[in-house]
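Apart from one protein chain that is not included, each protein chain of the complex appears where it belongs.
Letters A and B mark the chains in the order given here, with residues in each chain numbered from 1 onward.
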Amino acid sequence: MSGQLSADVVVIGSGIIGALAARRLAQQGASVLILEAGPRLERARVVAAFRNSPIKGNWMAPYPPSPWAPHPIYVPQDNGYLKQSGPYPYPAEYIRAVGGTTWHWAAQAWRLVPNDVRIKSLYGVGVDWPLSYEELDPWYQEAEELLGVAGADNTGSPRQHPFPMEPVAEPWSMRRFRERLAPAYPVVANTVARNSRGYDSRPACVGNNSCQPICPVNAQYLGINAVEAAEAAGAKVVPNAVVYRIEHDTKGRIAAVRYYAPDKSEHRVTGTTFILAANGIESPKLLLLSASDTYPNGLANSSGMVGRHLMDHPSTSLTFYADEELWLGRGPQSPSSINTLRDGAFRSQHAPYRLDFTNISQVLNVTNDLIKEGVYGAEFEKQLRWRAARQVNVKNVLEVLPNPDNRITLSAEKDAMGIPKPEAHYAIDDYTRRAAEASKTDFARIAELMGGTGLRYSADGQFANNQHITGTMSMGNDPKTSVVDGFGRTHDHENLFVCSTGVMPTAATMNSTLTGVALALRTAEHILPAKNTHAGAMHSGHEASLA
Amino acid sequence: MALDELDRVAANRGDPGDPSRRRLLAGLLTAYTASLIPWALAQPAPHADRGAFTALSAILVGRQTLDAAQATRLYDALAAAHPNFPADVQALLTLINERHVDPLQLQGVLDNEHSPLASLPRAIVGAWALGVIGSGEGARCVAYETALNAVIVADVLKPPTYAYGAYGSWTRKPI
Partner (left out) sequence: MNASARCLLLLGLIVTASVHAADSTDAALLQRGQYLATAGDCVACHTAPGGKPYAGGLTVPTPIGNIIATNITPSTTAGIGHYTEKQFSDALRKGIRADGQRLYPAMPYTSYAQVTDDDVHALYAYFMHGVVPVDNRPAPTRLPFPFNIRLSMAGWNLLFLDSKPFTPDPAKGVAWNRGAYLVRGLAHCSTCHTPRNLLMAEQSSRELAGGAVGTWLAPNITSDANSGVGGWSEQQLVDYLRLGHATGKAQTAGPMAEAVEHSLQHLEPADLQAIATYLKTVPAHHDPADTRAVDSWGAAFDGIADQRGTALPDDAEQWSGAQLYDAHCASCHQVSGEGSFDGGLPPLFHNTATGRTDTGNLVMVILEGIRWTDATGVHMPGFAHALSDHQVANLGNYLTLRYGNPAARITATQVANLRSGGAPSHLVALARLAMVVVVVVLILAIIVLWRRRRRRRTSSGQA
């Protein structure tokens, strides 16, 4: 066991959520250490790696897993890291590296709608959150200002103060959707962490259309920006530190964590407060791994709920040819949505959903189609242009209800470091499937309004995944049925907090990052209130939680 | 086919192209396959194998100008990945020549006959259109910005990761 690191606050995971929590705490004067399993990355290398990749549709190609901190890869082969035990596959993707998974996102930065946190009371499904939308509102605002969120106040989520920036300029293709679908379907600009002007010393978007897997110009907020902000505030990042165990003392307080370096040497890090921010799969995995004699079911798991209530956003979609040239691929990848189906009385019967229009260039898809169809000769070029100009896609983003049988557990298989791999048990129930069925009517109507031909629905019963990992460490007021309280403090361990989308007890319909950041900022404030001295606040954490 | 026949075919198509090119390919083509190629290939091909590859490529992607440096690069990569590549290319060109197969029917014909050449058109078109040789774990990128699928739409789109233009420039109607 070599060299003891120590800090007031030890954060496990350097993604956007962990890094922004770390930044806030460092700004309040705490010494903060961020342990990251994966390596540092360089944007320029990622850009070049993408351009040199043979499967351009494989957005994980520029992010090869490191042997000591693997993450799931499915193309060209499944690397077998995230085990699947069914009944429905859960092929989650995430990145273990400094900056985390939001190196590679479309920066959709949505708020929930107020009813999303009360669906049990209102609709008799799911659970209620242990906080209200109003309590979350100021934290959403702070998150939006940190990330630089561009939007307009027409998306259904109430707010007290304006967005930091005007909505991003609307691509021609999206404008035509908006014009032609009105008034049946109001199409609005996505609220996104993407600059519509110079912001925070970063440039405005210049339409590289590669938000996923990488923004080449730093116009989109990435987890790495959060890490740089945390480091500027004084937090220290230790990359290539694979945490494999969280240790507690005789009183049930967390005393230390242990990590492997890539050479498998063991290191121990002590601290006063610990924040688990290693995404909704790696975090419960670590809690389960840290089982001890006192806690045979894993840490923070007296409820037995760690890893359970796994939720994500499944999607089905319709692809078709519009009757006019739209040329998807000009501007950012995810500009517009229909938000009017996210809430309503129907939620007692079937899931709500958001309808999402892509602006991802269709050239690659069309080329692959033409080759598969054997379209050779002069027709190839004609068809490529015709289809690339007209092919469009609309997808739903469906809510999944919390189900304790959907869960992350430890697999019997181990990775290269001898650490058990995570295993997913997942299913999509009728509540969600009924919504998928209902959305087909919307898809058909949208295609009709766009003069659509060549309609291709995604296969029945097949759902794409959106990597919004929620539920596995759900928050709640009752320690018997939840893992953390409304402030992210684990019920079982006074000084162990969770900052992750994994604490969200229901998934709603919106990409979960902004909510995860807002909750994390609220947790950081709870740990160390702004303007309080370090000494006073750290030891009165318990009192604060009773307030 | 005879050189003067080739010249006549090219003249009928309305563009004279490069006579030395036609000279080189004269021995490889029939009137039929010559009619499939929009003439004016970019530069003379150095020898028969590469010439056959260039001719076959031109037929399969229906493309006027095929960059010679790119043709060389793709030929070398494909030949390295496929045993018997030069002979297969010749065989497929001969097949198209002799049986007057329409490029749009070609894949169907090869698949129905369980032809040993069935994977060849896909490999060649994939190389030119996507800039990719091989598939699965062995796949290699040999072109991206110069892949035909980028070139064909280059008046409207930049390939992903390349900026479209100054902020807001994508609000205008495309073309």
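As a convention for this text, a contact is a pair of C-beta atoms (placed from the backbone, for glycine too) under 8 Å apart; a residue touches a chain by one contact, two chains touch by 3 or more.
Every value quoted in this text rests on a predicted model; they were computed, and no experiment measured them.
Note that of B:96, B:123 or B:141, the residue touching the chain absent from this view is B:141.
Of the listed positions A:218, A:368 or A:481, the one in contact with the omitted chain in the full complex is A:218. On the side of subunit B, touch with the chain left out of the figure occurs at residues 69-70, 73, 131, 140-146, 158, 161-166, 169.
Seen from subunit A, the chain kept out of the figure touches residues 42, 44-45, 47-49, 51-52, 54, 195, 197-199, 201-204, 206, 208, 216-218.
Operating definition for what follows: only the chains that are shown with their structure count from here on.
Averaging Cα coordinates per chain places subunit A and subunit B 43 Å apart. For subunit A in complex with subunit B, the touching residues are 47, 50-56, 76-77, 169-172, 175, 196-197, 204-210, 214, 216-217, 325-327, 329-331, 360-361, 363-364, 366-368, 370-371, 373-381, 384-385, 388-389.
Those residues of subunit B whose C-beta lies close enough to touch subunit A in the complex are 36, 38, 59-63, 102-104, 106-108, 121-122, 125-126, 129-130, 132-137, 139-141, 144-145, 148-150, 152-153, 156-175.
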